[in-house]
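What you see is the complex with one protein chain gone and the rest in place.
A and B are the chain letters, set down in written order, and residue numbers restart from 1 in every chain.
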Amino acid sequence: MTFVNWLRRHLVVIAGLLTLGYLLLPNVVVTVFSFNKPKGRFNYEWQRFSADAWKDPCGVSDLCGSLSVSLQIAFWATLGATVLGTMIAFALVRYRFRARGAVNSLIFLPMAMPEVVMAASLLTLFLNLGAQLGFWTVLIAHIMFCLSFVVVAVKARVMSMDPSLEQAAQDLYAGPAQTFLRVTLPLAAPGIAAGALLAFALSFDDFIITNFNAGSLVTFPMFVWGSAQRGTPVQINVIGTAMFVVAVLFVLAGMLIGNRRKRQKA
Amino acid sequence: MSTLTEAPPPLAPPAPEQKPPRGRGRLVPYWLLLPGILWLLVFFLMPMVYQASTSVQTGSLEEGYKVTWHFATYWDALAEYWPQFLRSVLYAGTATVLCLLLGYPLAYLIAFRAGRWRNVVLILVIAPFFTSFLIRTLAWKTILSDGGPVVGALNTLHVLDVTNWLGITAGDRVLATPLAVVCGLTYNFLPFMILPLYTSLERIDPRLHEAAGDLYARPSTTFRKVTFPLSMPGVVSGTLLTFIPASGDYVNAELLGSTDTRMVGNVIQTQFLRVLDYPTAAALSFILMAAILIMVTLYIRRSGTEDLV
Partner (left out) sequence: MMTTEAGGDVRLSGISKTYGSFTAVHPLDLTVPQGSFFALLGASGCGKTTTLRMIAGLEEPSSGTVRLGEQDVTALPPYKRPVNTVFQSYALFPHLDIYENVAFGLRRRGIKSVKKQVGEMLELVQLGEQARKKPHQLSGGQQQRVAVARALINHPKVLLLDEPLGALDLKLRRQMQLELKRIQTEVGITFIHVTHDQEEAMTMADTVAVMNAGRVEQLGSPADLYENPRSTFVANFLGTSNLIEAEVDTRKGDDIVVKAGDCKLTLPESRCSAPTTTGGELLVGVRPEKISLAHADDAGGIPPGRNRITGKIADSSFIGVSTQYVIDSPVCPEFEVYVQNIDRDTRLVPGTEVVLHWNPAHSFGLDASQSPLAGTTGAADTQAVGEEAA
């Protein structure tokens, strides 16, 4: 009886933890299999423990090259999308102008479009224009689909900002440029940072749009895709695990610093 | 991303009275909009136009294509690939429902029951994102591998007998069956369901639960009458963020499925990148887009959340 009661009270927790397990299981597998020494070309079955891949993460040809391509594209795409998206977000929140509805729809549509549709149509455009597929076409595509997400993130932040803060700055002798630099930008920074992070993650991990528009360029996700056909080197798991660990450490460090600051304030 | 269909922030300060721009200032918003909007017009909208035109062209790769208003391509494409379309809707729909069922308890757990573990759990939900989704999808090949522990357990528990009877698995295999594809889709898009759900649940004042309890609502009634209705914005944006990408996905079907589980995304990809039959591929992608826009519009109308973006 008490067990049944306990179960009922904690049903949500149990179900939630099971879902969490489902979410994390693949990461566990990826980590475990980064220490595998597979027999054939594919790293799908456990053979025996080996740290060889960790000692030589770039030991597979093109793997680290593709990683560097992905990082470069993600960097420039983040920069481009963040700048353009922040400008749009400010225009949307702070100004009245014609065609507002049309602009809103144009921002929304890329988020409501399956990637494969955008990928295919963009390829049609590039083919029609006779563009050389490669780094630049991928970068253009990434800025395009990251843009809307940046707009949404920045817009939410700017909307929640108290307009009287900027008025106060103006009242205290800050001209438009000073007001923007000293008050508006610092206040909008968390939203812009969130948008930029999202853009980076989206760009770095994008496969479908990249696959259509990359030509012979190989990004990291494309390398993984290719290896799924040809044979999966253990180094893929090493990179995947390392990215996971680094990201979690970053976030934890950020949280600790944030907590300490909060405690100091209190 | 969780703001796709977010309700307007409660108690927003009254819109600041806009200063009537003087002289040159009138143009400021247009200058701010110009580069980004131009980018979207040239690299998002114009491609759509090109694709629309491609879909009604005829010709061949060698001789070039000409616009001949050949709408038959659409009928041919539909006639040939309707099973893949149906499968896309079915798989994506199932994955969306599963995401909602699996994601809701976890979002609820984070919002109301996690206490000081809240941020840790939240990080664990987001963290997998940092490992390329292709690598994680490949991991399912290991998890669901023939003769692996999962398949073994399902076999022992006679679950596979049921799923075989349902036609979503075949024999002793899970890999290369619809079950594996749906499982992969659910897994891949689960965070896109959990985060918007969490955002809207987190906004609910916990005192509302106490108030409902005080007014004679049992916990289950409180959930049905208070919590769930208030989390509707999250449910709507979560389902959209799951269903839309899932219906166009071809990665899960390719990596975890077989030729019998091909979705419309696979067809578009093959037609475009391998067969090089551009008109058919363009027509297929247009049909997919139209279908999704219609479904999304109807869905948003019905759920009463029209405040997009």
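Heads up, the rule we're going with is that contacts are C-beta pairs under 8 Å (C-beta built on N, C-alpha and C of every residue); 3 or more make two chains touch, one makes a residue touch a chain.
What you see is a predicted model, and the numbers here were worked out from it, not measured in a lab.
*Asks:* Which listed residue, A:51, A:165 or A:246, touches the chain dropped from view?
*Replies:* Per the contact definition at the top, the residue touching the missing chain is A:165.
*Asks:* So which of A:21, A:40, A:134 or A:186 would be touching the chain we can't see?
*Replies:* The single option touching the absent chain is A:186.
*Asks:* Residue-wise, where is chain A in contact with the chain that is not depicted?
*Replies:* Touching the chain left out of view, chain A contributes residues 162, 164-165, 167-175, 178-179, 182-183, 186-187, 265.
Quick note on the criterion: only the chains that are shown with their structure count from here on.
*Asks:* Please give the residue numbers of chain A that touch chain B in the complex, ascending.
*Replies:* Residues of chain A touching chain B: 12-13, 15-20, 22-27, 29-30, 33, 44-45, 84-85, 87-88, 90-91, 94-97, 103-104, 106-118, 120-125, 127-128, 140-141, 143-144, 147-149, 151-153, 155-156, 159-160, 162-164, 198, 201, 204-205, 207-208, 211-212, 220-221, 224-225, 228, 232, 236-237, 239-241, 243-244, 246-248, 251-252, 255.
*Asks:* How about chain B: which of its residues touch chain A in the complex?
*Replies:* 1, 3-4, 6, 9, 12-13, 16, 18, 21, 28-30, 32-33, 35-37, 39-41, 43-48, 50-51, 54, 102-103, 105-110, 113, 119, 121, 123-143, 145, 187, 190-191, 194, 240, 244-245, 247-251, 255, 265, 268-269, 272-273, 278, 281-282, 285-286, 288-289, 292-293, 296, 308-309
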